[in-house]
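Beneath this line is the structure, given in structure tokens, with notes to follow.
Every protein chain but one is kept in place in this view of the complex.
Labels run A, B, C and D following the written order; every chain starts at residue 1.
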Amino acid sequence: MSAEVLVFDILGAIAVLAAAGVVLARNPVHSALALVVSFVNVAAIYVILRAEFLAAAQIIVYTGAILVLVLFVIMLVDPDNLPEFHGGRPVQRLLALILGLALLGEVMAAILTRTIVGQPGPWSPQAVAAVGGNTQALGRVLYSGYVLPIQVTAVLLLAATIGALVLARPDTPRVRALVRDTATISLAHPRGSEMANGVEPALPALAAGQLKLEAGERTLVMAKSGDDFLDQPVWGERHQS
Amino acid sequence: MSLEITEPTPVIISEERQVSDTRRELVLNMGPQHPSTHGVLRVRLTLEGETITGCDPVIGYLHRGVEKLGESKRYAQFVPWTDRTDYVAAPSNNLGYVLTVEKLLGIEAPERAQYWRMIMAELARLASHLVWLGTHALDIGALSMSLYCFREREMILDIFEKFCGARLTTNMMEIGGFSRPIPPDLPDMIRDFLAVFPKRQREYEDMLSANPIWLARTRGVGVIEPDVAINYGLTGACLRGSGVNYDVRKAQPYLFYDRVDFEVPLGTHGDVYDRYLVRMEEMRQSLKIIQQCLDQVPTDGPLKLAESNYVIPPHDTVLTTAEDMQRHFIWVIKGFSPPKGEVYLAIEHSKGELGHYIVSDGSPIPYRLRIRTPDFVNLQSLPYMAEGAMLADVVALIGTIDIVLGSVDR
Amino acid sequence: MSELTATHFLTLSAALFIIGMLGVLIRRNVLVIFMCIELMFNAVNVSFIGFAWEQHSLVGQTFALFIIAVAAAEAVVGLGIIMALSRRLDTVDIDQVHELRE
Amino acid sequence: MNWAAFLSNYIFAFIVLNVMLGLMAYMTYFERKVLAAMQDRVGPKRTGPFGLLQPIADGIKLLAKEDIVPKNADRLVFLVAPLLSFVLAPLSAAVIPFGGTVTVFGQEVNLYVADINVAVLYVLALGGMGVYGIILGGYASANRYSLLGALRSAAQVISYEIVLGLSLVGVFILSGTLSLVQILEAQQQPLSFGGVQVPNWYILSQPLGFVLFLIAAVAETNRAPFDLPEAESELIGGFHTEYSGFRFSFFFLAEYINMIAVSLLAATLFLGGTDGPIADGVWWLAAKAALFLFFYIWLRTTLPRFRYDQLMGLAWKVLLPLALINIALTGLIRLWGLGLL
Partner (left out) sequence: MSDERQIAAMPRPEPWRDTGYWGPTDPDAHPAVRAIREQFPDAYIDAYSFRDEMTVRVERPRYRDVIQFLRDHPDLQYTMLSDETAVDMLRLRDDPRFDVVAQLYSLRRRQRLRVKTGVNDGELVPSLVPVFAAAGWLEREIYDMFGIVFEGHPDLRRILLPEDWDEGHPLRKDYPLRGYREYVQPGFEAPAPRVRSRLRRP
């Protein structure tokens, strides 16, 4: 029982138990947690299988992004009105269990009686180390034989992002300008507003709201005496002396 | 024409209402104990996601019934109460009340006293603006600003302490002038402050005025158009930020503001950033005013209108002359009886127009004493500014109105 | 079984795959089903990398990388659909989603 | 298995971890002192000489404080969440090279805990996992607002994690490796421009990458202008409002360890970790990391806080495009360099 196998068995066992936990947990957040544990253990197994880059990628992409998104959705969807545990009719659960075990039996049979086909590939561990490590080797392989699939994946990811944006946008764009019904009178316009009958005053001088924010800072207008600017308050950028 | 008064809704911390099939609205309570509500102000916000759809400020947690008390105290006894309304700029409150009573009595303090009153009022404006700047910047995140502002404010409070013995509740202004002599080294102390402060203020502006994050948090936030500001009765920097030129010191000068040369800053966009610029400029103008007052104030001359019976006779002559002792005795026991009539006088307080309306029925106790504080009226514009704003902006909006709950609730 | 051989990771992969499949069949909460699909993706990755390790060739690892990319894209769109679904029907119970059925 | 190598490595790792925890404690003291100095006041000086025992005092205080667990909180998750962010934080110090190899008592000891091929990715992965501490902390405290606050903080961390990763790609292109030890060696060969010996620190060849990394690092650790959770707890409720006592301090201290770890990383990646003009050594690394820590505190005292939408807008609309441009430029320069060879 070499150390490698022992560690592999432990990690594998935890991964499988965690996976079972995902299925059996009552609260989806607990199942998400179990999934995190399972993914981390699988990442550790990748390291044993000398695929460090993929281990890091797995943690960054799967646990770091996808599962976080799933947790977001679980929490935004108001986690307390959840369908009851398991949900399936008992008979359905039992049937699924039997089906699963049967499938497991078949696959195990296939695994044990298989014969290795084809000769080993060029990337033996020594060759990988010579190149400088798993990342460098993977980079060479990817960008020599698989450049096209990378471009296709890039397009796929772009399409997915756009799809997500479309789905997540609120249905009706929120009306930004709230209608404000304040009684507005105008200093410069003697007639003022007839608030009683809701006539909106014509404010030629003060087109309120069209506010242009220039990039630089602002200068204040200094009034020398109490009489300056009484006809026309300094408003808008007209007064940028 | 019956008008049923709406049943007061029970106080609920927060609840979510399903407004329509897709929009969920959240009612949120902010305050009254809240780090950035400048005292005990409570704001009920209705939120839709991040934007505010409704804002209802609830005040009254610091209501002490100052106006009711005013109807049971003699004119001179009420002065200490005026410190407690806006506890950040106490000399200005004293000045407002004392000037109104002097107008009712038809008397005027001697020239030297009026100059010293102007100096103390402008120092109070500086102290109030420093508290505003410190807390406003702290709410938006600049931690150190409050430390620097309060360091400068200490210098002003030391001047107050040397002048009248108290730092905060100054109770320094009396009807008819000052009864205690001016400490001889006070003018030099003020001149030192005038020499140091401009450099410190440039430090504040280096930190904030051109800071992109500060600009992002303040520009275009809480915009008030000039006619809306006038309609809401806003005064002080809130009104001048929108470009309306109304400063009581220029519009209806009192004391010797017409002998002093200073300018009134006006904003052009009426947002939080403009009000910030206006108040910073006001501080510089106050320095100019204090400097000119220090130069123009006569070094000797009476500080107290001694000959009028409305005024308590000066201490030194009370013990020597019989007539003053008798007047002192009557003044203390029965107080003075002003003529019947009503008076309203407004001064330019650091937060806006502080007006006192006194109705006198001829008795030594005012019949009605109404204090029009600027914060109370300015705070009405918070719902107008908050609608459509983001939640994180509420702290900036409360800061830009510059409220002190003592004078809002009275 | 002293030395690490292919059967180890293949059994692990099979076990994970079957658990994932059972989860998809049994559970009614669409989010848990989604997680079980991720589990199945992972199982496939394990076997790919296992063979890459055994065959001394990196082709398996490149495939695993592509699977991760595809799984990410699928997750994004899948969750988008789930969000839109739950916002309208206000439920995440897969059985109640049968508008298209009648 | 030569046990001697394993043992020496284990001891070195033990030393690094404890130094990190010690540094974390005294980072709180350092921050309060520098903050005070910048704000014209003195800072803690009552506990012990110059207030040096302040961190211990804080620790005891937090231990003694009552540890409240909300009634309908999810107990297990509530307890695990702070541990998650606290434990993950110091792990990223494992890949940082504190020096070359040193012979101690005849035993060959290399001054780094592990030289893994994907060191920087490992650090990014830890950053990715750190988000769980925030989300689960917000979820477990069963309070609607801390949940919303947690989701917003998590969204911030994820957005800036992408910018963090992309800003480092420039360095990988130049150094050709992800392992920090090799990146350190690549930075130690001085370049000579017309006889002038210029250290090949990546800050000189990757200025944009450096700036982007710094901004993203500050946002990643929820510090200074990006300290939304702190402001959140003022307005609605950040993810750690329901925590109290020592459990709260886990979140609080995790922030400091993250700061130290990121400062060490920045020093190694951009300022040539232990490489210095005169005698190379770990003190250079310490000096550079201290520089970054001072920068953190300096930001905190001066800059106001971003609003949430501005913060996210900055990440996606400004920093991300800049990072991509930086990668493209570095790639072109690298090709131009190779092409001409």
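Assume a residue touches a chain if its C-beta (ideal position, glycine included) is under 8 Å from a C-beta of that chain, and two chains touch if they have at least 3 such contacts.
Just so you know, these numbers come straight off a predicted model, no measurement behind them.
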Fill in the blank from the handout: Note: the excluded chain touches shown chains A, B
Handout entry: Hidden-chain contact residue, picked from the options B:L105, B:M283 or B:V404
Key = B:L105
Handout entry: Candidates B:E122, B:E174, B:E281 or B:E353 - the one touching the absent chain
Key = B:E353
Problem - Residue of B:L168, B:V196, B:A210 or B:I330 in touch with the missing chain, whole complex considered - result: B:I330
Problem - Sites on chain B contacted by the missing partner chain, in the whole complex - result: 1, 3, 5-6, 8, 59-60, 63, 65, 67-69, 71-72, 103-107, 228, 230-235, 244, 246, 251-252, 307-310, 330, 334, 336-337, 339, 341-344, 346, 353, 355, 357, 359, 361, 363-365, 367-368, 370, 372, 376-377, 379-380, 409-410
Completion exercise
Absent-chain interface residues of chain A come out as 182-183, 185, 187, 190-192, 195-196, 226-227, 230-231
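Simple rule for what comes next: only the chains that are shown with their structure count from here on.
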Practice task
Specify the chain most distant from chain B by Cα centroid.
Solution key: C
Practice task
Round to the nearest whole Å and give the separation of the Cα centres of chain B and chain D.
Solution key: 46
Exercise for the section: Mind checking the centre-to-centre distance between chain C and chain D? Centres are C-alpha means, answer in whole Å. Expected result: 33
Fill in the blank from the handout: Shared-interface residues of chain B (touching two or more other chains) are 22
Exercise for the section: Enumerate the residues of chain A that touch no fewer than two other chains. Expected result: 53, 57, 65, 72, 76, 134
Problem - Touching residues (chain side chain A, partner chain B) in the complex - result: 170-172, 174, 176-178, 180, 182-187, 203, 206, 208-209, 211, 213, 217-218, 220-226, 228-230, 233-237, 239-240
Handout entry: Footprint of chain C on chain A - complex, ascending
Key = 1-2, 4-5, 8-9, 12, 15-16, 19-20, 22-23, 25, 28, 31-32, 35, 38-39, 42, 45-46, 48-51, 53-54, 57-58, 61-62, 65-67, 69-70, 72-74, 76-77, 81-83, 86-88, 92-93, 96-97, 100, 103-104, 107-108, 111-112, 114, 116, 118, 120-125, 128, 134, 137-138, 141-142, 146, 149, 153, 156-157, 159-161, 163-164, 166-168
Practice task
Within their complex, state which residues of chain C touch chain A.
Solution key: 1-4, 6-12, 14-16, 18-23, 25-29, 31-32, 34-36, 38-39, 42, 45-46, 49-50, 52-59, 61-62, 64-66, 68-77, 79-84, 86, 91-93, 95
